[in-house]
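Every protein chain except one is present and positioned as in the full complex.
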Amino acid sequence: MNMNASTPRVEMRGICKAFPGVLALDNVNLTLMPGEVHALLGENGAGKSTLIKILTGASTKDSGEILLEGKPLSFQTTGEAQALGISTVYQEVNLIPAMSVTKNLTLEKTVGRFGMISWRKAREMAREKLRRLKLDIDIEQAVGSYSVAVQQLVAIARALDDDTRVLVLDEPTASLDAQETAALFDIIRDLKSRGIAVVFITHFLDQVYEISDRISVLRNGNLVGTGLAKDITRNELISMMIGRELGEVEATFAAKSNATKGEPVLVAEGLGRKRTLKPFNLTLRAGEAVGLSGLLGSGRTELTKILFGAIRHDSGTLSVGGKSVGRSSPRYSINSGIAFCPEDRKAEGLVGELSIRENIVMSMQAKRGWLSRVPRRDQERLAEEMIKALAIATPNADKPVGQLSGGNQQKVVLARALASQPSILLLDEPTRGIDVGAHAEIITLIRELCQKGLALLVASSELDEIIASSDRVAVLRDREKIGEIEGADINREKIIQMIAGDDGH
Amino acid sequence: MVTERKNIDETWLNRLKGSRAIWPLLALAVILIVDGFISPNFYDIRIVEGRLFGNLIDILYRATPTAIVALGMAVVIGTKGIDLSVGSTIAIAGAIIAWRIHAGDSHFAILLMALGAGIACGVWNGFLVAGLGIQPIIATLILMVSGRGIGMLINLFYGGTDPSFESALLQGLSTGHIWLIPTRIIVGLAIFAALWLVLRKTALGLFIEAVGGNAAASSLAGVNARIIIFVAYIVCGLLAACAGVILTADTHTSDPVSVALYIELDAILAVVIGGGSLAGGRIYLGMTVIGALVIQALTTSILISGLPPEYNLIIKALVVVFVLLLQSKNVRALFSKKAARPSP
Amino acid sequence: MNSKYLPLAATIAVFLALFLIGGSLYRNFLSTLVLGNILADNSFIIIAAIGATFVILSGGIDLSIGSMIGFVGVCMAVLDSLGWHPMATAALMIVFGILFGALQGLIIDFCEIQPFIVTLAGLFLLRGACFMVTLDSVPIHHEFVDVYNSMKIHLPGRGWLRSSAIVMLISLFLGIIIAHFTRFGTNVYAIGGDKESARLMGVNIRKTTVMIYALGGFYSALAGVVYALYTSSGYPLAGSTLELSAIAAVVLGGTLLTGGVGMVAGTLFGGMILGLISTLIIFNGSLNSAWIMISSGILLFAFIVLHRFLVSSFNVKGT
Partner (left out) sequence: TTIGFSQVGSEGDWRPAFSKNMQDTAKDYDVDLKFADAQGKQEEQLRAVRAFIAQGVDAIIIAPVVVTGWDDVLQEAKDADIPVFLVDRDVEVKDKSLYVTRISADFNLEGRLAGAWLAAASKGTCKIVELQGTTGSAPAIERKKGFEAIISQFPAMEIVATQSGDFTTEGGKKVMEAFIKSTNNLDGICASFAHNDNMQLGAIQAMKEAGLKPGQDVLMVSVDYVPAIKDALAKGEANASVELRSAVGGFIYPVVLDYLKNPHELDKWIVIPSDLHTAKD
């Protein structure tokens, strides 16, 4: 550690920022030393993303000052911040979906002369950047054609510049699995050794302890404290974040459910689609939670989407509640009691301009049809219930969803699925970006629903989540379902073994 | 774990300033006040031929067809679409009225036929946009370029030399009055109320806004985006046909080539002055009507100003820019001497 | 083939198909004369449409094109009658076009007003300004106009590549370079693809927006100059509704109106398809006004459907 370098790389002093109805940051100080990894923690909506947006020129502060190596900074655009060596990966993947990977990686970076671009150099630069992350993809394809995780990696690759002085990572690992996370951490360690200051925001406490030197915690827009990672215990950290102990909830998290398996409610036989997913069999039973595990790009998202009808299957049969489904579609599925949380909340999950309330009632309303509108009072009651149950941080239910913090947006996606009172729930990366406290509560909530007879399918890249929440785990590899494990077999080693493919086939 | 955060006070004045309605209304007021200076008896309202008569009534009266079209446009724009063919729809509806009156059908049936024609235009546009997935501007351009031709063709069915007609029923709807009040204003209000009920008392409005905001997400939430878009174009076609009935009966003649020329621009302008975004996702019915009133007030003031007609467009442009600048936060900040902050 | 070239390839294929169909139906149709005419008669639409391509790629729209063409025309004509050299007025008008476009861009970004409306006001303003300059149509008499119009290249057969077409092809080349080989061009695509992301990735939105509309203004002023020289006159109503043709050319050329996707080269073919549709109808000649309007709609529809069909069937084979 390089903590004795005298001048801080960045000093933020007395930062305040208000949004209509919310004081997002209230007099927050943050100091970044060269060569340190500084973890920034806090509940959903605590103000982490807002703070780093101010640091990186994406948002303006109401008051306070920022010093870069002792010199006051005043910039209005992210371009200026980039020129000063502040590189950022924002929480919502910020890339241009329709542009190729190459273009995304080299946008506003110098390749060529006199404003002209040398595409040959650009491609070299792009390959070089991806190589550092061990990502091997076709760089001429549009970024939008890749999964969220790959996009996340591309965004990270983009931020890795040679002249970076400060690297800001806002929940970079939210949709990565262990392997990618490890590759990222190798790079971070390398950067650290070159004296670069890194800000790292995450909700995974293990990762905090693995990589960071110092920790700052925000709560409700206030800085609760800053300290060395090695001096703060896990429990202290959690109580700093959520203002109370979590022991009790964590205990539920760990406990295995003992729900009795009910009738099969969804049966897929030989279901599949060419070039997308090999035919698979899968049965979901009432009261049972099934986990879906696999590596990046193994087809978890496709499997859930096929079950939901968002991708049409071209082989096999699907039956829901005993009735066989011919042409499935999201509408049909919703009407037959299936709810689905997509993985990409920005593109597929939310209607950003509509309010929290409207987003929450949408599926339920779609199920009832356009004529029987959910009365306004019921809408409000439902929204309030969901806001409370999922601890969505918002001044009121009429705030446009797009203005919520990332984790809170994710909760709204979940809330919508739950509000439609499904009998089958399909979740794709349901807790992406959700804080520890809420995470545990959500798992508990879903567990309760299971006990009441809900059939659940959870696709997740977080093994712990899968292990904690599922009664049965289906494992995917290379767009093929390769097996299921049940009961006591569900443990890290077994799953990793299957995913990796060295289980003796 | 509900956050107790310091809520920033919203004073009454701040809320008023923040409200969308204030700026277009202010613009309308300014235009009307200026009119008072141009023409001293501008605000006079008398009773002539058994109905209210005066410039203010005229603005309402003339704005009605534009406002009706603009309401339909607002619905389509809400789905992130646009309908350039409203003028053509009006032309077709008008031509059908003149044709069937010449053929001697019952006038009530003719009214239904004209509205049916509007629905048919909407179905066609909806089919192109929602069915074939063609970009709205191009999809509706097809009917825009050919619709007036269809109107002319219909005129040719009965010779095409004298497409004028008389119809007590239709003229009653357009230029008649019920107790002092022009019927078309009542018709306009009825349409407004009906549309408001359909959008806000059923879930249609929510679905349209959801589809306009994020079609992929609303599909996954179970909304049938295609049908919603389809319905939006049908509503727009139907409302355009309503305006077509009023406009055609107004002049007692079918003039497909020039009836309601550029009405699509005025309708879009009304939606935007009313705070609607062409990026879709929101429908403001009341504000759209105010937008239409602003445009008509402007047109009327130009007409009574006595300036030569070559100034019309320049004045219109300057006032439109003025109204829009008024709505812009950054410009207001400039003028209230606060350093303008860049957009967030 | 990279899938992003599909719409362009399909546009070209449909253009060729329509051209061949015309040739089989009408005598004298399949000739370089007709092809040269289509290039020249649509040159100003295509030039303006190139500018519009940038604007549309950035997710915006420019409705002031037609009025700009009219305004440039009347200014050129009136200044000609005051003894100015056409090249001097052309330079002046192009500078004006750039500044006017830049102003529109600034209002769009600074005031956060939608491009549709800002440029609609621009449409009214410039058309009104035409009437201020003159109400009559005014001829341009300078001998430079004759020199300009006599600069043409003989094509094999009876056809000519006229000066307007040459100017158009040069502007097209310039447009392709700007769009695909400069940082500015990439930024245009980025803003159109996702403005918020582009901002976070460091693109200077204000500067780029101003430049985009300035470029649009440049191309529409250039189109106005070409139009004025082509008709050797200025007329206050010239170019009315040309903005719609220009936008249609862009969209037919495969550019998405929502921004971020498309190619400048497609605009050339989009514009030529519009010209081809008109030419086919004129060659037919037996229709009345009503059917002329209807059939241009039908041909437009046919083109779009054929295009979609081609793109999707290519796509199925490609993947």
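So that you can tell them apart, the chains are marked A, B and C in the order they are listed, and the count of residues begins at 1 in each.
Operating definition for what follows: a residue touches a chain if its C-beta (ideal position, glycine included) is under 8 Å from a C-beta of that chain, and two chains touch if they have at least 3 such contacts.
Just so it is clear, the model here is predicted, and its values are computed rather than measured.
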item: Contact set of the excluded chain (shown chains only); value: B, C
item: Identified contact with the non-displayed chain, of B:V259, B:A292 or B:V323; value: B:V259
item: Per the touch definition above, residue among B:A216, B:A279, B:L303 or B:L318 touching the missing chain; value: B:L303
item: Touch criterion as defined above, residue of C:L8, C:V34 or C:I50 at the omitted chain; value: C:V34
item: Sole residue of B:S39, B:T202, B:S277 or B:N330 that reaches the chain not shown, by the stated touch rule; value: B:S39
item: Chain B residues that touch the omitted chain in the full complex; value: 39, 41, 48-49, 53-55, 58, 62, 152, 155, 160-164, 175, 247, 250-253, 255, 257-261, 299-300, 303-304, 306, 308-310, 312
item: Touch residues of chain C, complete complex, unshown partner; value: 26-29, 31, 33-34, 37, 41, 44-45, 77, 130-131, 135-139, 141, 149, 227, 230-238, 240-242, 275, 278-279, 281-283, 285-290, 292-293
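By our rule, only the chains that are shown with their structure count from here on.
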item: For chain A paired with chain B, centre-to-centre distance based on mean C-alpha positions, whole Å; value: 43
item: Centroid spacing, where centroids are CA-atom means, of chain B and chain C in whole angstrom; value: 29
item: Multi-chain contact residues (two or more partners), chain C; value: none
item: Chain B: positions in contact with at least two other chains; value: 342
item: Chain C-touching residues of chain B, taken from the complex the two chains share; value: 84, 128, 132-139, 141-143, 145-153, 155-156, 265, 268-269, 272, 277-279, 310-318, 320-321, 324-325, 327-331, 340, 342-343
item: In the complex, chain B residues that touch chain A; value: 1-8, 10, 18, 201-204, 206-207, 209-210, 213-214, 216-224, 281-282, 341-342, 344
item: Chain B contact footprint on chain A (complex, rising order); value: 18, 20-23, 26, 43, 45, 59-60, 76-77, 220-221, 242, 308, 310, 330-331, 333-335, 340, 342, 347-354, 358, 361-363, 365-374, 387-388, 391, 393, 395, 416, 420, 437-438, 441
